[in-house]
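Can you read through this structure? Questions will come right after.
Here the complex is missing a single protein chain, while all its other protein chains stay put.
== subunit A ==
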Amino acid sequence: MASNSSGGSSDRQRIAQQRLRIIAGHLQRPVDGDSAILAAECKAQGSKPDTSREEKTVPRRRQEIMKWNGWGYSDSRFLFNKKGQAEFTGKRYRLSGMIIPGLKDWFECTFGASLQHKTPATPLLNSSAVQPPTLNEAFVEELKSTGIPFSQDAEDRVFRAHGHCLHEIFALREGKFGRVPDMVVWPNCHNDVVKIVELASKHNVCLIPYGGGTSVSSALECPPEETRSIVSLDTSQMNRILWVDEKNLTAHVEAGIVGQDLERLLNESGYCTGHEPDSMEFSSLGGWVATRASGMKKNIYGNIEDLVVHIKMVTPQGVIEKSCQGPRMSTGPDIHHFIMGSEGTLGVVTEVTMKIRPMPEYQKYGSVVFPNFEQGVACLREVARQRCAPASIRLMDNEQFKFGHALKPQVSSIFTSFLDGLKKFYITKFKGFDPNRLCVATLLFEGDREKVLQHEKQVYDIAAKFGGLAAGEDNGQRGYMLTFVIAYLRDLGMDYYVIGESFETSVPWDRVLDICRNVKARIVRECKERGVQFPPLSTCRVTQTYDAGACVYFYFAFNYRGLSDPVHVYEQVEHAAREEILANGGSLSHHHGVGKLRKEWMRETVSNVGMGMLKSVKDYVDPNNIFGNRNLL
């Protein structure tokens, strides 16, 4: 602290300036934020939606608008106000500025937490605690001559040293920094990247590509054993849509663009990609490609591997790309599949040609309440069997249903609350649903109006066969909103001794129920065995349906009061949960990727030969391990 004081005043000055800038940004926002599509309301709106193409969401100095030690925008966060009521600050989201009366009780009951016991984060980034950069002078010199912007500023470096795993955020909140990149470069286009990679190869510098920074697989962590200079290659400034081909319905886009910008810009010309991962506000196209991302509306638009037509990637051996844009090829193993899921170990994805679709004419949310989770899963299975899944269909278990319920904002009129009461009465008393067993599926339909209505009827008819009751659009919409704010909620929990995270898997249909039950039970048991004083929140939901299986998300959080090393306990439990997933026939990951967090299971996942194949590709493409983030293998 003492050593800090000298830098304190300048820090303060800087922060004040930062605030001013942010406030100025808010003032620029148009009053009317209504967008064409309902779904967009869930997500935060970009800070400058009305401005021209050149102005994008992600500035070079991300810390100007985003938290350096938590999720998302600096202006948006949950807090308990003086009355002890939860509220969500800012103006970006539908929930922004609202009071959420049920959250406190839910929070205290579920975790045994108390508003009296706080664990606030270190408010300011203490630059002097960051290791001074190890620079490769020759590299820096040559880089300067190219004119590509770069920075050795501690804040910039720290921001790019982590993703959003619990242990990463926890350490930041405590003001602890491990190995961070030694500098950050911001290439502006493909050719810049080519130059950077050439220089890195020439001077043996380690490059770590950085897109949206939303990784949850420790993929962005700098390997502590790395002795070379580490350069974080931030793609955020490569964010243009280079062309749109309306005849073939494709768009050629620079890989640094983040999801919300891509959709917004395409929407302006009446198109969309339909690729909407939960992180789409911040995650980038290149990141999606590098991790084999999946979007919530994949039932209509497909996952990233279905969406890309052409990829350009810069590797130490040169640029890899296909020679044409044929929609399908029989030309040996698809080289795109070396790139997709390579997690930054082979090179930097710079440009991608993606399929686009005309924007849907009509969107409709919906929800169905089932008497229990088993029935819900049976219904989803049937929907998948009949291949009539809506754009999105998700099934939350009872705990998540309650959680979603706790997030209902304060209702404005007595009439709404009366209606809510009536609904509850109808479901629990009249229909005899057990409030501690019922679960809810949220739906999103998209397309032309007539077809949507028809489709809706088909799905509701199937649901009825499994005891499902339609529960309204509002519940459905709130379910999707939860997706975007849940990461903010984790920060709130961390203010009060509660830590948690989510992880996912994919699993054949016949094992969905078993895996859900067993993994949840394993989490509870492991917590108990490791001395967690309070029962954990251990809940799951089925988020995607496929012909042969489903994607399942687990949410796990607990109150860590009384534990000396909560992060370690958390990691042990998550490890055990992953073992349980694998033992129950689940995959290592559905779309989060492997990173460094799940590396240890790669060999058993892909077999020895598979491992050898991947290794030999790495050895050929990047023999000097320039892309040395050490993910995957």
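Convention: contacts are C-beta pairs under 8 Å (C-beta built on N, C-alpha and C of every residue); 3 or more make two chains touch, one makes a residue touch a chain; residues count from 1.
Methods note: contacts and distances are computed from a predicted model.
Novice: When one chain of this assembly is omitted, its UniProt record names it as which of these: "Glyceronephosphate O-acyltransferase", "Mini-chromosome maintenance complex-binding protein", "Palmitoyltransferase" or "SKP1-like protein 1A isoform X1"?
Specialist: "Glyceronephosphate O-acyltransferase"
Novice: Please identify which residue in A:126, A:375 or A:584 touches the non-displayed chain.
Specialist: Going through A:126, A:375 or A:584 one by one, A:584 is the residue touching the chain not shown.
Novice: Would you mind spotting which of A:61, A:511 or A:575 touches the chain that isn't drawn?
Specialist: A:511
Novice: Which subunit A residues would touch the chain omitted from the figure, given the whole complex?
Specialist: So the residues of subunit A touching the missing chain come out as 510-511, 514-515, 517-518, 521-522, 582-585, 604.
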